[in-house]
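The complex appears here without one of its protein chains, the remainder shown in place.
Right, subunit A next:
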Amino acid sequence: MAAPMLRWCCPGRRFAFARVGCGSCQRRGPPTGSTSNGKRGQSSVAQQPHITAQKPRKGEPEWAAVVGLEIHAQIASNSKLFSGSQVCFAAPPNSLVSFFDASLPGTLPVLNRRCVEAAVMTGLALDCHINRKSLFDRKHYFYADLPAGYQITQQRLPIAVNGSLAYSVYVGRKPSQMVTRTVRVKQIQLEQDSGKSLHDGLRSQTLIDLNRAGIGLLELVLEPDMSCGEEAATAVRELQLILQALGTSQANMAEGQLRVDANISVHRPGEPLGIRTEVKNLNSARFLAKAIDYEIQRQINELENGGEILNETRSFDFKLGCTVPMRDKEGKQDYRFMPEPNLPPLLLYDSGSLPSGADPQQVINIDQLRERLPELPRVTRQRLVQQYGMLPEHSCVLLNEVGLLEFFQNVVKETRAEPKKVTSWVLNTFLGFLKQQNLAVSESPVTPSALAELLDLLDRKAISAPAAKQVFEELWRNEGKTPAQIVAEKKLELLQDPEALEQLCRSTLEAHPDVVMDLKRGNPRAINKLIGLVRKATLGRADPTAIKEVLERQLSS
């Protein structure tokens, strides 16, 4: 999600940011009146459905929040992590399940090469250290959608560790005040996905579909370097873009390909970290920041009222806009981790350590994968700024909207107008229309060619800027006409005869001596009135800048 879009979602919080900066993202509890005597018996749940910015009271120390993330990304592969059944989103229940996925006795896991490559590429893109040797373990727990009773994961020695993810946040009200933050990537590990359970409360049963069971997941653990919902959401968005650029995951949250759990705690600056809660079920980019901020505020309220935070798992209820406790009180889960007895250690090589005469199908060369890495989003953004002279925040918006970059590049290819003009039209006019009607780029009624043609007309000065906007509106109605046709139909062509314009200007000046007097007396806005009058006279077929120039020339003579 682009930082600008986030700001639209949470207008109330810009106030806080403008003052304290997103860096500290400090929060205050709501004013409780004369004293905070801890007598507020009401639960925070009912009281605080929305986050509001608060002013810190004088003399009281502020709170600092700490947010860590555990992100599960489904690997984009044809087959599953340890079996040859297909990976596909919507399919008849249990049709993509092999004997191994169903955990029938006598079946064994066989590692999918593509999943390992995906993990290594993701690790390289996040500047991780790739462990030349990594191990697989079993994590045991009982649940109907986990037929084996354990999940194969990498707990002891994951495939990649110690990386970092950089993202940009806005620290002021102005779009240009962007800073780069980084969050450390603790580790990336390969693990199996579980099946899906559909709860049928009516008949007191659960229906199990194992199509998803065994799909490869990348678990990315981000250290608690983030301090608010916006930072977390921006980091997740950047990760999405990276995974999509690499092709390692489609990272579509709506389809469950990217799932985020947050670990949140608050403390007073200078004091040790507070008890953390885990918030699960953050499966939409929209609610991610909201849920995290809610939980931060809930914890602050709780502590300020003399309560304490339980180390529990909570779920975000998006209808109520609040977090609710999730697990029943079973006490801590004991997963009984043990080495996966059926899988030897996973060994990776680089060009220097490749065993000679090895079957290339059976070895993975990290250096080769590094060379094949595609352009990462932050490099793309830098390139756009350099190549097209646009501002960094423009490049952010271009990348954040699905399909927008491609659209932009197609227009640039086909038009002779300057890239800066294209940038402005795509980011302001085109995107504005899309957002107004809540459309995706792919649903746009205006094609890149149409916009390119329109910009050509503008560039040739065949039409004026206001006329171009009119043509664009017509194009949006998608009646199949080209820009040239619309211009002809609506007679929007600019006056090509300079003499006619001179005439019109002169006659307007003569017809309105009062306005001319006003202008000569020094009122600068009088010229706009004159321009307007001329425009009306030309039936909108003259460019305002040209009109102004002619008028000024005539007035000064």
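Assume a residue touches a chain if its C-beta (ideal position, glycine included) is under 8 Å from a C-beta of that chain, and two chains touch if they have at least 3 such contacts; residues count from 1.
The rule is simple: contacts and distances are computed from a predicted model.
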item: Omitted chain (choose from "DNA topoisomerase 6 subunit B", "Histidine-containing phosphotransfer protein", "EKC/KEOPS complex subunit BUD32" or "Glutamyl-tRNA(Gln) amidotransferase subunit C, mitochondrial") - UniProt protein name; value: "Glutamyl-tRNA(Gln) amidotransferase subunit C, mitochondrial"
item: Contact partner of the left-out chain, one of A:102, A:166 or A:354; value: A:102
item: Contacting the left-out chain in the complete assembly, out of A:338, A:465 or A:517; value: A:338
item: Among A:279, A:292 or A:364, residue touching the chain not depicted; value: A:364
item: Options A:206, A:386, A:437 or A:485, residue touching the unrepresented chain; value: A:206
item: Contact set of subunit A toward the excluded chain (per top definition); value: 77-79, 83-86, 92-100, 102, 104, 110-116, 135, 140, 142-144, 197-201, 204-210, 328, 330-347, 361-362, 364
